[in-house]
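Right, one structure below, let's go through it.
Every protein chain but one is kept in place in this view of the complex.
For chain A:
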Amino acid sequence: MGSSKVQRLSGMQKQVLSLYRGFLRAARSKSEEERCKIESIISQEFRRNAEDVDRKNFLYIEYLLRRGNKQLDQLKNPGTTGLSSLQLHYSHPSSKG
């Protein structure tokens, strides 16, 4: 059970980092101005979730990963010029700090 839990955490952590990389890559294909906005928003969102989400809440993390991947697919579309045209709705609109 212990090793299983560790493996799940490790695997999920890799998925999160992979998703983060994907967003940063997608941001590169946008204009310089939009890229800065995207990177700032993505960074804040990932870090806020890192603080707020219980790392043992696997179901919620999986949900966030699925939602994130959908948003990433939208962002990869050349027709998407920036986050303003994406239908992004965060669970917690107000950011800490």
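Just so we're on the same page, a residue touches a chain if its C-beta (ideal position, glycine included) is under 8 Å from a C-beta of that chain, and two chains touch if they have at least 3 such contacts; residues count from 1.
Methods note: contacts and distances are computed from a predicted model.
Remark: of the listed names "BING4 C-terminal domain-containing protein", "tRNA (guanine-N(7)-)-methyltransferase non-catalytic subunit", "Exosome complex component RRP40" or "Acyl carrier protein", the one matching the undisplayed chain in UniProt is "Acyl carrier protein".
Across the interface with the omitted chain, chain A contributes residues 13-14, 17-18, 20-21, 24-25, 28, 39-40, 43-44, 46-48, 50-51, 55, 96-97.
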